[in-house]
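Report on the structure given below.
The complex is shown incomplete by one protein chain, all other protein chains being positioned as in the whole.
Letters A and B mark the chains as written, and numbering starts fresh at 1 in each.
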Amino acid sequence: MSVLSVEGLSVSYRVLGGRLQAVRDVTLAVGRGEVLGIMGESGCGKSTLAAAMIGLLPQGAEVAAGAIRLNGTDMLRLSGEEKRRLRGQRIAMVFQDPMTAFNPVLTIGRQLADFAGAHGGVKGAAEIAGMLERVGIPDPGRCLRRYPHELSGGMRQRVAIAAALLVRPDVLIADEPTTALDVTMEAQIIHLLRDLRSSFDGAIVVVTHHLGVIAELCDRVAVMYAGEVVEEAGVDALFRDPRHPYTRALLSCDPAVVMPGSGHLPTIGGRIPDLMALPAGCAFAARCGMAEAGCAAPVPRHQEAGRSVLCHRSAA
Amino acid sequence: MSAVLDLARVSVALPLGGFLSRARLPILMDVSLSVGRGESVALVGESGSGKTTLARAVMGLQAVSGGSIALDGQAVEGAAGHARLRRAAAMMFQDATASLSPRLTVGYLVTEPFRIHGVALPDPEGMARELLAKVGLPPAMARRYPHELSGGQARRVGVARALALKPRLVIADEPTAGLDVSVQAEVLNLMADLRAEMGLAYLIITHNLALVRHVADRVVVLYLGRVVEKGPTAQVFAAPAHPYTASLIAAEPRPDPRQRRMDLAIRGEVPSVLRRPSGCEFHTRCPMAREVCRVTAPDLAPVGAGRQARCHFADQRKDQQGEQHAVEHR
């Protein structure tokens, strides 16, 4: 049974001169103990989707259709107050730059205590220190007396994860959790999140554009393009046997997979379509090497064991 | 033939800033490296390794406290030396959008180097079009402002601007940082094309090892402001001689779920430059540190042809890995 499910969600922004369709008919689900990766390039709608999942859509965003269910309750139908309570207790978020998540003038200990107190009942300093230790902070007592700017980026990210876990959420959403970090720290955070998956009884959603992070960390992956999930599959199936031409193109142009000395790196020609004037058919057709006349028609979602692909030619 | 850029034992120390205090904090220590004509050299390290400071020192944006910098075999000294260097070398900044002056148009920005160096520019618009075309941007882009550009476009404008005066050397600070995977590939291809076409030499500063493998002929690894390893890229990646290099390579997330690493190659983080460890500065994080590493600082010593490493056990390690490598390929 899934903890968090997104059903037919569409989100658009009112902008000058029209509507920008950021997320279109997205359906996803994530269960306990599972790590779902949401992968895509800038402008694909992954950040909007993450924001919708935690109920923090920016002003100007409108949910045109769909539902986001947390343990069966549709979060989109809740009042602001109920949503806020849910956000603290059942669903937590880790941001790309953890500095922005902390108040610079309060100590880490004070903030964690306030945070835990506000959302999960009063917790003792011992419990907070225990959580810091669990996320790999060497001297929790000292860390609690520090101010956010006194910690390194990696340490701040660990504290942010600890803060998120203190409230024992059902879902932890991590938006580009390693993008601001060095390789060695990135590896450690990936390791930490992977450890947490087994010990913490909730679902983790990781939003990133980094293929390496997806491959290292996730169980299932949803690939987004122009606001749609174009392919969803288990991580191994997706990397071994990508079905959507966009997934294939994306995987093949990562400098990390191309053998060195092979000359030019493959690229994806063209640009993402204008999100204010999307074609009726496949949004990727204009850049797709396999496109044919039929691709201009609306795309049926092709489902098979454990995966779904949004492509006319996926059956072929 | 002399190298385009030659750094000999360059050191940078920042004043600690106390009243009347002459104490200085060493950021870079005795860094020597050279970039040959048309060669591409990568400078690798984590944040705090001093790699950006080095780029700034080369461009004269950061005062050097020791050592010397030479361009085409001639020492860069004083204002005249820096002016010569800034004409022959160009820098691409990590944050491409932020490195473009926000109130000026792209057309003005790409032709600005001509104005700065007093080079005659009879047809600025034509030159702007030509430079933009060279980096694959449409001429209409000349009328845009920096905030109207996407990350990839801003990066291309940065390249166009760097190329304006036909430099021999381009210093690129994290040229693919913050770009999408497909755009990264485009920028790297562009850099490769321009190198072939114009005979450019690159000094690329990055922590992205995938990038290094693709574009660099040689790699220089920095740790806490010291060179810990340098050598030809292919050899260094195949058999790193310094454990730090080895752990950087191992830490890189691989886009292949079947090659997940279950153990961590390296723990903890780079120590503060305010509290440098004794002996070998990497011993606090080194998986193979022994007693001698805590006490004695190793020198940067040759390890095979064209390679150097700063490790007591570099030779041993290289031999071991060579064997392993041979086994894997059998």
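Criterion: contacts are C-beta pairs under 8 Å (C-beta built on N, C-alpha and C of every residue); 3 or more make two chains touch, one makes a residue touch a chain.
What we mean here is this: contacts and distances are computed from a predicted model.
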Protein name (UniProt record) of the chain left out of view, among "SARP family transcriptional regulator", "Thioredoxin domain-containing protein", "AMP-dependent synthetase and ligase" or "ABC transporter permease subunit"
"ABC transporter permease subunit"
So which of A:58, A:80, A:104 or A:289 would be touching the chain we can't see?
A:58
Looking at the whole complex, which of B:30, B:95 or B:130 touches the chain that is not displayed?
B:95
Looking beyond the chains shown, say which of B:72, B:112 or B:193 touches the absent one.
B:112
By the document's definition of touch, the residue of A:43, A:109 or A:255 touching the omitted chain is A:43
Counting contacts across the full complex, list the positions on chain B that touch the omitted chain.
56, 59-61, 82-83, 86-87, 90-91, 93-95, 98-104, 112-113, 115-117, 145, 147-150, 161
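Criterion: only the chains that are shown with their structure count from here on.
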Centroid distance [mean C-alpha coordinates] between chain B and chain A, Å
31
In the complex, the residues of chain A that touch chain B are 41-42, 138, 152-155, 182-188, 190-191, 209-216, 218, 235-236, 239-240, 249-251, 253-258, 260-261, 264-268
Residue set of chain B touching chain A in the complex reads 46-47, 150-151, 176, 180-186, 188-189, 192, 207-211, 213-214, 233-234, 237, 247-248, 250-261, 264-270
